[in-house]
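Missing here: one protein chain of the complex. Every other protein chain is in place.
Right after this comes chain A.
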Amino acid sequence: MNIKTSHIVKTYNQKKVLHLDGQYGELFFESGQIHGIIGPNGSGKTTLMKIIAGLIAPSSGTIRYNDHPLCQDIFSQMTYSTHTPTLFSRSVYENIAYPLKIRNYEKDRLNQTVSQLLEEFDISEIKNQNARRLSGGESQKTALARALSFSPQVLFLDEPTANIDPKSIQLIETALKKRNQDQGLTIIIITHNLSQAFRICTHLTFLDQGSCLFSDTPEKIMTSTHPTIDEFISFNRF
């Protein structure tokens, strides 16, 4: 799904936390790509993501999905997951099965889909555990498996690998890249891990103090001469 935003502004208590104008007043999230959103704390990344995902309304500006405004049909093809997910108070298995149950999947197909995801995310062992009592990393993997279960077209991820061990990070990145390549899943991901952004993203958007300073391919950001971006990148180099 192609997503295009145009002159989005978000104001909280008269304070503009997001105002996209000028050169990057219009942002284009092309279908089938992995888009990274990066930038310092409080720059408006989460706010922008929630607006695009249709979870909060912008104060002004428009968003078009395949050239249509948001409707229930489009909304139900997108999903959203964060590093502090809200899991339901039921087993890990039931959490992952939830989107399939409400879509009336037949039993065999449901079991098969859930089992594959449990396997893929290495959480088979905890499938009967109540999801409210998982470790941080286990919660994140469960939430991601749940988000992917119904094969959405667009996946929004807010720092999905924060506080996750290196092996699990690799597992998650592999899962994301696989779905992007095999099913053309469009992914929009916020990350503070710049090397991760370079590993998986095909497009990067840089936010700072509610403004967009860059939106292009990862190669181009390395040659950016903008002092804020330059500083941000040099801090991440180690």
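Note that in this section a contact is a pair of C-beta atoms (placed from the backbone, for glycine too) under 8 Å apart; a residue touches a chain by one contact, two chains touch by 3 or more; residues count from 1.
What we mean here is this: contacts and distances are computed from a predicted model.
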Chain excluded from display, named as in UniProt, from "Polysulphide reductase, NrfD", "ABC transporter", "Ferredoxin family protein" or "Sulfate transport system permease protein CysW": "Sulfate transport system permease protein CysW"
Residue among A:6, A:115, A:129 or A:193 that touches the chain left out of view: A:129
Omitted-chain contact residue, chosen from A:80, A:121, A:206 or A:232: A:80
Selected residue (touches chain absent from view) among A:39, A:99 or A:210: A:99
Residue numbers in chain A that touch the chain omitted from display: 53, 55, 72, 75-76, 78-81, 85-86, 88-91, 98-99, 102-103, 128-130, 133, 146-147, 150
